[in-house]
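The complex is shown incomplete by one protein chain, all other protein chains being positioned as in the whole.
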Amino acid sequence: MSKGFVSRGFQGRRKSGGERGRIPPGQYLERGFPVLSAGPTPHTPLANWDFSLLGEIDPPKRWTWEAFCALPHEKVTTDIHCVTKWSKLDTHWEGVSVDTLLKQVAYDAHYMIAESDGGYTTNLPLEDVLGGKAWVVDTYEGQPLSPEHGGPARLLVPHLYFWKSAKWVRGLRLVRQDEPGFWESLGYHNHGDPWKEERYRGD
Amino acid sequence: MENKLDGNAAGGILQEIFPFDMTQVQATCTGCGRTDAIGALAVYMHGMGTVIRCPSCDTVLIRVAQGRGHYWLDMQGVRVLQINPEV
Partner (left out) sequence: MERRTIPGRLSWQLGEVVATQEETARAKSITLAVPHWNGHRPGQHVDVRLTAEDGYQAERSYSIASAPEPEPRVTLTVERIDDGEVSPYLTDELRVGDQLELRGPIGGYFVWEVQMGGPLLLVAGGSGIVPLMAMIRSWAALGSTIPIRLLYSSRSHAGVIYRDELARLLKSNSKLEVVHTLTREQPPGWTGYHRRVDTEMLREVVWPVEQRPLLYICGPTPFVETTATGLVTLGYEPGRIKTERFGPTGET
């Protein structure tokens, strides 16, 4: 119904930029930073916060907030792409690379499940989080990551759609069998490469 | 302040799927057993989908997403729906 209808004079908030080559197909440039939440914003006090590596690893590891802050941090400047079609260029983060976290353990796994406060999960093949592709970040634009954007710490996997960059991350579980996460089990693509427009299952 | 709305806000997407008004349907939460009209539940909605939670215990009752012409509907968090055809 109403196919082909166009609202006279409507553009929306989008801006097309000269940054053509950096914006994946179907995306538009966003200067703000939209907040998309599937539930209430967690507010875990830092004294109670911890971060764990679990699953098919030896030994399981756990860091308190102080211990996590003491891990080597890297600065990351990257573009991010949300499946709802906005892309934001040159975002600045600081965090601990997943390579650094996993260097400390032995594991026999092919996939990683990120698990967050509030129950959100997302799944990634290990090759998508190793080799300088993923971080657990706690700083955005030079400031501590705010709760509405996933603070105190979130996963950052910028080469995939941003739903894979789980907010409020508390642990990474390494597994042999893939387990579709929150959105992956609701029709979204299991992998999520924005350059191949892997938005929905079957794309 | 997050984007929490009342169950009414999900009335549109639910009535794309169910051929009647779902906001007056009573849903029982698998988390805490509370029964509410869907209109009284907490709704989080944005471009990726709609998530409907129990206002008492935050358990996800219903999730809806849409893509490539399909609807994906997860109602694992609902123990039972009570639908009154007269309403």
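Labels for the chains are A and B, by order of writing; each one numbers its residues from 1.
In this section, a residue touches a chain if its C-beta (ideal position, glycine included) is under 8 Å from a C-beta of that chain, and two chains touch if they have at least 3 such contacts.
The model shown is predicted, which means the values in this text are computed figures rather than measured ones.
Trainee: Which residue numbers on subunit B touch the omitted chain?
Mentor: Where subunit B meets the chain not shown: residues 1-9, 11-12, 15-21, 23-24, 37-40, 87.
Trainee: For review purposes, identify every residue of subunit A that touches the missing chain, sorted by number.
Mentor: Within subunit A, the residues touching the omitted chain are 1-2, 5-14, 28, 85.
Following the convention adopted for this analysis, only the chains that are shown with their structure count from here on.
Trainee: From the C-alpha centre of subunit A to that of subunit B, how far is it in Å?
Mentor: One centre to the other, that is 26 Å.
Trainee: Across the complex, what residues on subunit A touch subunit B?
Mentor: 34-41, 82-85, 118-119, 148, 163, 183, 185-188, 199-203
Trainee: Per the contact definition, I'd like the list of subunit B residues that touch subunit A in the complex.
Mentor: Touching subunit A: residues 2-4, 44, 46-49, 51, 53, 58, 60, 63-68, 70, 72, 74 of subunit B.
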